[in-house]
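Of the protein chains in this complex, all but one are displayed in their positions.
The block that comes next holds chain A.
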Amino acid sequence: MPASSNRSTTTDAPERPLGTGRVRRLHLPQKLRNLELFLLLLACGINAATVVLVQLGALGRIDTTLVLLGAGLSVLVLALHVVLRVVAREADPFILPIATLLNGLGIAMIYRIDLANEEYGWASASVRQTAWSALAIGCAIAVILIIRNHRVLFRYTYVAGFVGVALLLLPLVPGLGREVSGARVWIGVGSFATFQPGEIAKIALAVFFAGYLVRNRDSLSMVGKKILWMRFPRLRDLGPILVVWALSMSVIIFQRDLGTALLYFGLFLVMLYLATGRLSWVLLGMSLFLGGALIASQTLDYVNGRFQNWLDALNPDVYGADGGSYQLVQGLFGLAKGGLIGTGLGQGRPEITPVPQSDYIIASLGEELGLAGIFAILALYLLLVARGFRIGFAGNDDFGKLLGVGLSFVIALQCFIVIGGVTRVIPLTGLTTPFLAAGGSSLIANWIIVAVLLRLSDTVRNQPRLVV
């Protein structure tokens, strides 16, 4: 353990009121980080086992070349762990192992689909996914090293808001934006390196919302007319919610991306509710979104088609139509084939569904791991999000609280939108499953979220005892 030698010298930096607190602090970090190391090794072991099982199931033998996939990820997360030992010794010990396991399961499943499609080397999505994971964990390490205290982000509230909106609108710039399967949410230079800036925008917007609401929540929550038992806000305080509403609606219209719009608007509503504690804002916002979505479903045939596929998926006309429910229904068939314990890794046929490695990775995993596996994955997400909420709950300053809960809610909402879409709970919209799905931008964004949550949890534990 590299950091254990200098631990005692770096602990007693500022003056703390409690002698007992300082003594406890000396013993805690090793415990937390050692717990993390144990869980991390377990997660890496499971990841390696997944790749091995995929090879046994699909090829019938163990191929050593791609065990490297698992090893690469393991080395990187262990590097992140070492960084945490040095600069964030009291960070939450569960977030990193959970993210590692999800990322590894995703890589193994993508590799499995590459095997079915007989893609190898750089053409295969799994190798690219590993490379993106390396980049993403590198970004996470950088974030942890650069942001030593999350309150720094509070200073850049409006910069973050501007960056978020700019990133969101970037795909609309002619020459830079790329349109992939109907949605114009990508940017690319030349024929390679496509990137989805909206994924990064969600972090910037979460920072902006948290900062904005901490500054303005009094005027948002205290004044306004009272109708029935609820206090409704004044028109001038209504401004921000209307701006965000208009923004997310324009995302639907110009980029044809219902999922992203839903994600941003949901994020804003939750943070607004968190900051003000007023149900009226949530009702107002939900009715605005539902109204907007309803109008969009009537007027835009892109949205209308999605609703059709959702409500009438098993109708042969809808199933066979161009852009119909073929993909959705294939995913459902896959899930049904999986049953309770799945067909076994490498033994199903998830490659029949279009894009089984990105949007439909949950259907692929469900087919091969079954209901038991899907529930395990959902439990991992649940634990991850619960840790984020816990960090927000334990925090003393309101900005950290809002940021922690906002960022973990983004992960939760994104899971709900994608997995709900695949399992036909809500209309399908194209978003990536966090950590699992093939896609670099999503990986980078989610690992940055992990880094921010780790940083938050460290500062929360290091906080002074009393803040007035």
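Here is the rule we go by: contacts are C-beta pairs under 8 Å (C-beta built on N, C-alpha and C of every residue); 3 or more make two chains touch, one makes a residue touch a chain; residues count from 1.
One rule holds in what follows: contacts and distances are computed from a predicted model.
Novice: Any idea which of "TRAP transporter large permease protein", "Inhibitor of MCP methylation", "Iron complex transport system ATP-binding protein" or "FHA domain-containing protein" UniProt assigns to the chain that's been left out?
Specialist: "FHA domain-containing protein"
Novice: For the chain left off this view, which of A:Asn216, A:Ser250 or A:Gln347 is in contact with it?
Specialist: A:Gln347
Novice: Taking the entire complex into account, which one of A:Gly305, A:Gly331 or A:Gly373 touches the absent chain?
Specialist: A:Gly373
Novice: Name every residue on chain A in touch with the hidden partner chain.
Specialist: 13-20, 28, 31-32, 35, 39, 42-43, 46, 49-50, 53, 56-57, 60-61, 92-94, 97-98, 101, 149, 151, 341-342, 344-345, 347, 369-370, 372-373, 376, 379-380, 383, 390, 393-394, 457, 461, 463-468
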